[in-house]
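Apart from one protein chain that is not included, each protein chain of the complex appears where it belongs.
What follows is chain A.
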């Protein structure tokens, strides 16, 4: 029994431009939710509305079953796409200030900031102005800013962009730990391999609408399955007569086929063997990247 973050039918338009059309999804407690889509698809707008930084034209954001309020929003840890900290304020002082804006007492804020700067490896920069830090360390401070108030919800816009591989690992670990604590975590990213590896569920947005939302497994299963057959003696068109099977590529001995619904892969194998020896026969599931590409270009409606 966890506390979910629900985005329910949220719409937003800027003048004549529709940014969000009935955006709906939920992030369950203890779940890592990946939010993917092309630039301008509406990811940032959705997150800003969840944070109350932008007002929605319609729809509702709920947390724990109740509409989110300015007070419950203080439970959210937020990392905006446009990174921002006071450049001339010292790291420690700045994080304590941000924690206090989230409602922490001075001592609790100080304690929590010590803990997170320690954990993220920027503790020794406590008294340095943010502008004097390297970009990587600024990113760590930014992450600390999202975590110092011990948030019950995490909303991170492109948290991995601009991170070096070590920082990516640190970030991944932190997100997984938070999710393990029962926090719903939603983040957007263009690094689909990372999303595929980390996320329990993924939502794909296109033109302000959620077009696919499920576990990575289910999404991939829902997508098409391809077969790669290497049969050196097969003539072009050897598989044309098979029901629900489309030939995508035929290049010398190698044929790539797409299996439609109800297609029988064993029938394909028999047909291939009928042409002569078969040196390779493999089932190839779509990667998230391929799935994403086909979804956002509108080829497949999942």
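The definition used in the following text is that a contact is a pair of C-beta atoms (placed from the backbone, for glycine too) under 8 Å apart; a residue touches a chain by one contact, two chains touch by 3 or more; residues count from 1.
Assume contacts and distances are computed from a predicted model.
Here one chain is missing from view; checked against "Heterodisulfide reductase subunit C", "Carbon monoxide dehydrogenase", "ABC transporter permease" or "Alpha/beta fold hydrolase", UniProt names that protein "ABC transporter permease". Looking at A:9, A:52 or A:121, the residue that reaches the missing chain in the full complex is A:52. Screening A:4, A:62, A:100 or A:254 for touch with the missing chain picks out A:100.
Checked against the hidden chain, the listed residues A:27, A:41, A:61 or A:76 yield one contact partner: A:76.
Mapped onto chain A, the interface with the missing chain covers residues 1-3, 29, 48, 51-55, 70-71, 73-76, 78, 80, 82-87, 89, 97-98, 100-104, 145, 149-150, 152, 181-183.
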